[in-house]
Structures are given as structure tokens and as C-alpha cells.
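Left out: one protein chain. Kept in place: all the others.
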Amino acid sequence: MQGIRKKVQVGVIGGNFGSEEVLKQAEIVGREIAKRGAVLVCGGMGGVMKAACRGAKSEGGITIGIIPTGNKNDANKYVDYVIATDMGMARNAIIINSVSGVIAVGGEYGTLSEIGFALQKRIPVVSLSSWTVTSDIIKADNADNAVSVLFVKIGE
Amino acid sequence: MQGIRKKVQVGVIGGNFGSEEVLKQAEIVGREIAKRGAVLVCGGMGGVMKAACRGAKSEGGITIGIIPTGNKNDANKYVDYVIATDMGMARNAIIINSVSGVIAVGGEYGTLSEIGFALQKRIPVVSLSSWTVTSDIIKADNADNAVSVLFVKIGE
Amino acid sequence: MQGIRKKVQVGVIGGNFGSEEVLKQAEIVGREIAKRGAVLVCGGMGGVMKAACRGAKSEGGITIGIIPTGNKNDANKYVDYVIATDMGMARNAIIINSVSGVIAVGGEYGTLSEIGFALQKRIPVVSLSSWTVTSDIIKADNADNAVSVLFVKIGE
Partner (left out) sequence: MQGIRKKVQVGVIGGNFGSEEVLKQAEIVGREIAKRGAVLVCGGMGGVMKAACRGAKSEGGITIGIIPTGNKNDANKYVDYVIATDMGMARNAIIINSVSGVIAVGGEYGTLSEIGFALQKRIPVVSLSSWTVTSDIIKADNADNAVSVLFVKIGE
């Protein structure tokens, strides 16, 4: 039996809360990732994470939620596969280690920690209404553009 | 849009090496888990983990590998979705937190640590040619039996 | 300025609860570790961990508590330095990685996971009224003996 061709895993990072505009952007980002056949990896909770998963599922995509608690039921209802770390903030590092690139949508300080990890690991970081604290972060104007530029950067 | 019905996640734990007999058992365990429509979660590396994933994929099942390194490419070729923890042995706790029950196949001291975590978290542990250090561990005679009894215990 | 000569770090593992006899053993173990000038590393919570720390402090020893929560105040009052992991059971791996050998005193399934990690990492494991599931674990008859044999094994 042959091995499988693994799908590209892409991260969407952002907070448990977000303005209506930010949540709408997250949903489009999730949808566009699914359209490209990639797997959406996120923190699995509410807000931006939930909106992105909902978007991905609306296109039949696959969603993985790497959650901070040890209870699988804490994941949002659009997560297919739940990784229950029980590691609080440290789970942010696992998200980054598991993806080929990330799109930050809005987000607060937790998102900033994930951006720091991603930059340290030298994977592409696209910012959509999020932190732009260094020129190593790629700034996107809108959700479609954010996904397009990320896939160019990761060579898919 | 409705939420999705999450599939049951079941763990297969065991070492990077194993006798031919143990690897055969692991492959059957993986196959039987896939037949029941459950998701196979494991450590994603070689030996028992690889054999179990190969078994699951032979039935079109889904496999998740929660690996100890930070390099997605270290997962075996039968893993669908890779969680690259970069946490060494501590990733064993994440495997246990992410499943409803586990089957230990052969295995050495790393497997013992996972059994300890699973018993602490009070999820069912089935032993197939593995540790049976307490009566809280369910002893299985063969691979089919191991999967059957696990699914009874987790109520699926 | 010269570097410092690091002290030997020794682990005491055991549960949050314990019989009067087990707690008494843990206290003696802590005391004897301190007498030898070693640093006591443990999980920092109650039961065996607290008794061992109390024993160490009664001899002016140093105690480090690597706790499962993210709140430094959860450590017992005999811990000098608190490492607040917020990683639940996974902190057990950090304890093992940080010591040259461990003494298990009583203990339940969490202790079993730590023993598994220690055996995997090939550091000496001494059992005092605890798990003896393999001949790689050194069985001690009493608390004084447990500490003596551990220090012989780690070459101090």
C-alpha cells in the first residue's frame, strides 16, 4: 500500500472575540483555504477561530482545532478533529509548528505570541487587520488577497 | 449552517519498534478502528504507530499523528494530519487528552507513560500484548477483540 | 567571574494524597535529599509532594515545584521556586527531564506516567511503596535506603 499525499496545513490565528467585520474576514479566509484543498488549523475556540472553521466547512474543507483545554467538547462546532492539549497559551507553539504558513485575522496579544513564533520559525505570516510590527509580516488588504498571497509564499 | 457531528477519536499507543507479531496486531487494530468510522490518533512515528496508520488507511480511515518533533515531515507516510508538537515525551499527554479511549499494542516505557496518563484521566485502556500493571487495564486476547471491547467501553 | 557549580537535582514523585505512612516516608526522603546538598524537584502540590518539601526545608534544603497550573500560588508552602507550567499532566515530563534520578513514594497513575518517562530517559528510578512493574525499577525497603541507593546510582 502506498503512502498518502498529505494535504497542506495552513493556520488561521486570531482571538476569541472580534468585530463583525473581522469575523466576516475570518469566514472568507476559511472558505478560500478550503477551496484550495488545504487543511485549516486553528486554536479551535470561538471568535475568529470559529468563523474561519465555519467558512471552511461551508466549502467542505477540513478543520483541525488545537485547543488550550483538556476537554474535547470545548472546541467549536465547526472543528472536525480536536487536539486537546490542556496546555493553555503554550498550545500556540503547537499550532505554528503544525502549519506551512499563517494568516492572522484581527487578534490581540495571544495572536501576537503566535506571530512571534511563526516569524521565529520563518514561515510566512500574512496580516489581515492584525499586527504589522515588522516588515517580515505580509500585509493583506482583504480576505481573498490574504489567502492568495499566502499560497504563493508557501509555493502551493 | 449546522455544526458537524464530530467523529469519535480513538488512540493507538505503542513503540517505534515492535516484533512482526506486534506490528501485525497494530495493523489489524488500525483497520478495525477505521471500519467503525472512528478517527485513529497516535504518536505518528514508526513501528506500532506506522502499522496502525497503514491498517486504518487500508480501510479508508482517517489518521492523526501527534509527533514529538517540530518537523511535520517526520510523521510516517500513513498519517493524514500531522500535529508537530516539538515537545518530546510530553506529547504523550496530548494524545491521551485528545481521545475517548486507547489501545496499547506492545510498547515499552513511553507506552507505560501514556497508560499512566489514560488511567489518571479515567478513559478506557485496552492492553494487547502490552502492560497489564493494574486491573483497571482491560486485557485483550487479539486485535479484533481489543477494538470490540474498547468501543463497548466508550459507548460507541 | 566563574560559573557556578550546579547542585544535583533529584526528583520526588507521588500523589496529591497518601496514607500517613507514605507521607512520613516522603518527609524523610525530602530530609535526606537536603542533607546530601541536592535540590529537590517535585510537582509542587500537596500530599507526597508537600511532605517531601517540608522534609527538605526542615534541613535547610532547596525545593522546586513544577506545578500543573498557571498560578504560582497553587504551589505548597514549602516550595522555594515555583515553575507554573499550566500544562496539566504534561508537566510530569518536565520534572523528569530536569532531574538526575527520581524516588517514587506511593503514588497512583500520575506517578506511573512519571516512572514511564524516567525509564524511557534511562535515569535511575527508586520505588518506595510505589510501582515495581519492571526490574529496571530499584525497590527500596525504607526512606533512608531509597535516598542512599539513588545517590549511589547517580554517582554522587
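Per-chain residue numbering starts at 1, and chain names A, B and C are given in the order in which the chains are listed.
Here is the rule we go by: a residue touches a chain if its C-beta (ideal position, glycine included) is under 8 Å from a C-beta of that chain, and two chains touch if they have at least 3 such contacts.
Nothing here was measured: the structure is a model prediction, and the numbers come from that model.
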item	value
Touch criterion as defined above, residue of C:16, C:98 or C:132 at the omitted chain	C:98
Contact with the hidden chain (one of C:13, C:82 or C:128)	C:82
Residue among A:38, A:90 or A:140 touching the omitted chain	A:90
Touching residue (missing chain; options B:13, B:66 or B:90)	B:90
In chain B, positions touching the absent partner	70, 85-90
Absent chain, residues of chain A that touch it	87-90, 92-94, 96-97, 108-117, 119-121, 131, 133
Where the unshown chain meets chain C, residue by residue	1, 3-4, 6-7, 9, 39, 54, 57-58, 62, 64, 66, 70, 72, 75-87, 93-94, 97-98, 100, 121
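As a working rule, only the chains that are shown with their structure count from here on.
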item	value
Rigid-body rotation angle, chain C and chain A, from Cα fit (steps of 5°)	180
Residue-number overlap at the chain A/chain B interface, same or different (half cut)	same
Length of the line joining the C-alpha centres of chain A and chain B, rounded to whole Å	26
In chain C, residues with contacts to at least two other chains	87-90
